[in-house]
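I have placed the structure first, in the form of structure tokens, so that the comments after it can refer back to it.
The complex is shown incomplete by one protein chain, all other protein chains being positioned as in the whole.
Chain naming follows the written order as A, B and C, and within any one chain the residues start at number 1.
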Amino acid sequence: MKTEPINRTSMWKFKLSAATMTLIPAAVGINYVAKALAEGLKLPVWLGSLGTFLASMLAGPVAGAISGFINNVIYGLTLSPISTVYAITSIGIGIAVGILHARGWFSSAKKVFVSAIIIAIVSAVISTPLNVIFWGGQTGIAWGDSLFAVMVANHLPVWLASFTDEFVLDILDKVCVAYLAFFIYRQLPQRMVRFFRDDK
Amino acid sequence: MDEDKRIVLENLNVRYSGMETSQLKNININTPIGQIIGIVGNSHSGKSTLCRVLAGIIPKIISATISGTYTIAGRSPMDDWTAFNTSTGVVLQNPAGQLSGLADTVADELAFDLINQGTSADVISKRVANVAAQMGLTDQLRQKPESLSGGQMQRLAIATAIITQPQILIMDDPTSEMDPVGRQQFFHWLTTVKDTTVFIVSSEIDDLCEVADSIWIMSEGELVSQGSPQDVFNHLSPEWQIPTPTVYQMAEKMNWRLTGDVFPVAAEELKEAFDATN
Amino acid sequence: MTDQSMLSDESAGKSKWYNAVDPITKLLFILDMALLSFAGTNLIMEAGLITAAFLLLVFSKISSTTVKALGFSLFLIFTMLVIQGLFYSKNQTVLFSVLGINFYKEGLMYATTLGSRVLVIILASGFFMVTTTISENAKYLEQSGLSYKTVYVLMSVCYILPEIMGNMRKIQQAQRVRGVNPQRTILQKLKSVLPVLIPLVIKTLDQSMTRSISLQLRGFDNPKRKALKADTHYRLAGMWHIGLTMIAVVLIGWKLWTKINGLF
């Protein structure tokens, strides 16, 4: 947030430009409304990382990571305290999306699917220990948790059951979010993409 | 004449990065400061781009390929951006986007620019009260900025631009969301502005003719006409697709002319032409 | 974030005791409470922490946000009790049976411990959530030496969110009158969010572009900027910070020490 830019052309822009500074709250806001929209339609996915995805795609992994982090901090301090600790997961998602996008893994519908799987793995790997510490391995989503219960009942290790619980939920969510982000990003006017990319 | 008292644009060309055609083509202007300049044009005429250049947004904030020179009162945004920026007040097209996004009340929003300049608290409260009164926002000072109507939001945007008492005021279509009474009040207010160079993009040509010292007509990226409202609207080319003001239309229908065989464009001139005929 | 009380200024006239405690102290308090609850495995101590945090809330105020946060967690804690009570790997001792299904003591104890920790964190955070406003936090953070940029990035979403929500309602209306087919399958539903999300994202990003230009024009990064003084006067902030940080360090140190000792 405060260091000097390492390299202008690199995707790792650590200097917070004015454009990124206003992009981040917008991304957090998009996370929020996307989540509200999914809840309103009773979709089985959260969609709450859509803004983080878009921020990473527009302004790189650092912007995405900060968006994800702030998203959970604000959420934690205003609505649900425990979600603060999942800020680490959101940072991971932001970084993963940023790198994948910069490497061209968001350029076609097929590649997006691969990206979504990688992002879901990243998300599940980071979330699982948190789930175990705070919730004994559960996620709080009924059908994921029933899977968890079955696995634990069959004496599979908790971490494996918990990872499976989280991963099945994550894979569905991240595939949906990745495709939404892909479609939306493609439709952004070029002046907008350029503005957030070339920020000074 | 003295460079410090002129607005000078020389061979100005602007092309946004990634675009094939230029948005501004070979703009040349040399005109005194301290005037109200009305900028008129249709879609893709380049008037908003010109505003961005005048405000220094291009090339300081939005990157573009730019050639030629631009100085106003001897200053250029390229030389000393901070000094140039403190001397300007800018009202952009989208008033809601102009709010800081971190203010509890209209009063806090207004104070923002002054806090940035390190102004003392008592000066801030005086100036806030003063511009709120000028823009008719006194009753809204304790409200949340996002609760304002479109027209009020626009007046707030104008108030934030004038609170630093800039020497140059640049406004891109500042009345688009105001109702007729609000618009009338705004243009009346504009006539009370002193010692300031005002650039205003607007499609309200009736009002522009009443307040502007000079009109610039833009068409397809070129500055095709400039001069006094009377001069410019008496010599419109149909290609530019710009209508004449109501005063002109009325006088033309009634054949009321001013000396020099031209039609009036403002109310006072109309009276003059009417008296000369009747 | 939807809770309006987060944004509205508490009327300056009637200042309560908790307004004299600064936000950082409150955050450190959450940290210490969380560390304490994780340090202990004793249920009586957990009960004590829950009671302390709960009483603190009762003596400040209870708002709907805390109740909502509690509601969600209580449900999850309940499912945790069921699942761990039935399937926890160290289950040995049957505590009771319902309809022939055995609930084990070990699992129930484990779930109760976890649930208590969650409750401690929620109640302690609840105190922060109901007693500070966003503008108070923003002003305090800037005065504590954080750059305006950082404060902006942290706080601005709370201000622009009502605007984004307003835009969403307008867009939903505009699309509804263009006719949106009823959706049944997940794919149809997912597709139906695009007509709302695309205009909304573009509008939101467009507004951030304008805002970014405008902030620069309005000189937000002018080195002469002087942060506004917060209206509230905090008592003993420095002392609280040092004290609570010390407690946190001791707790972490102790936990690490016991872990390391446990290895040998």
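Assume a contact is a pair of C-beta atoms (placed from the backbone, for glycine too) under 8 Å apart; a residue touches a chain by one contact, two chains touch by 3 or more.
Just so it is clear, contacts and distances are computed from a predicted model.
Chemist: Using the UniProt record as the reference, specify the protein name of the hidden chain from among "ABC transporter domain-containing protein", "Sulfite reductase, dissimilatory-type beta subunit", "Nitrogen regulatory protein P-II" or "Glutathione import ATP-binding protein GsiA".
Modeler: Its record in UniProt gives the absent chain the protein name "ABC transporter domain-containing protein".
Chemist: For the chain that is not shown, enumerate the shown chains it touches in the whole assembly.
Modeler: Looking at the complete complex, the unshown chain comes into contact with A, B, C.
Chemist: Which residue among C:V82, C:L95 or C:I171 touches the omitted chain?
Modeler: Of the listed residues, the one touching the omitted chain is C:I171.
Chemist: For chain B, enumerate the residues touching the unshown chain of the complex.
Modeler: Residues of chain B in touch with the missing chain: 42-44, 93, 149-151, 176-177, 179-181, 184, 203, 206, 241-243, 246-247, 249-250, 252-254, 267, 270-271, 274.
Chemist: Give me the chain A residues in contact with the hidden chain, please.
Modeler: Here the touching residues of chain A are 186-192.
Chemist: Mind pulling the chain C residues that touch the left-out chain?
Modeler: Counting only chain C, the missing chain is touched by 167, 170-171, 173-181, 194-196, 198-199, 202-203, 206.
Assume only the chains that are shown with their structure count from here on.
Chemist: Kindly indicate the chain pair that has more C-beta pairs in contact than all others.
Modeler: Maximum number of inter-chain contact pairs occurs for A-C.
Chemist: Measure off the straight-line distance from the CA centroid of chain A to the CA centroid of chain B, and report it in whole Å.
Modeler: 43
Chemist: Averaging over Cα atoms per chain, report the distance between chain A and chain C in Å.
Modeler: 18
Chemist: Which residues does chain A have that touch at least 2 chains other than itself?
Modeler: Residues 18, 22, 25, 195 of chain A each touch two or more of the other chains.
Chemist: Counting only residues that touch at least 2 other chains, which ones in chain C make the list?
Modeler: Chain C, residues with two or more chain partners: 152, 156, 160, 206-209, 211-213, 215-216, 220.
Chemist: Under the stated contact criterion, what part of chain A meets chain C in this complex?
Modeler: For this pair, the touching residues of chain A are 1-2, 16, 18-19, 21-26, 28-30, 32-34, 37-38, 41, 43-44, 47, 50, 54, 58, 66, 70, 73-82, 134-136, 138, 140, 145, 148-149, 152-153, 155, 158, 176, 180, 183-184, 187-189, 192, 195-196, 199.
Chemist: Using the touch definition up top, name the residues of chain A that touch chain B in the complex.
Modeler: 18, 22, 25, 190-191, 194-195, 198, 200
Chemist: Touching residues of chain C toward chain A in the complex: what are they?
Modeler: 1, 3, 6, 30, 65, 68-69, 72-73, 75-76, 79-80, 83-84, 86-89, 110-111, 114, 117-118, 121-122, 125-126, 128-129, 147, 149-150, 152-154, 156-158, 160-161, 164-165, 168, 183, 186, 189-190, 192-194, 196-198, 200-202, 204-209, 211-213, 215-216, 220-221
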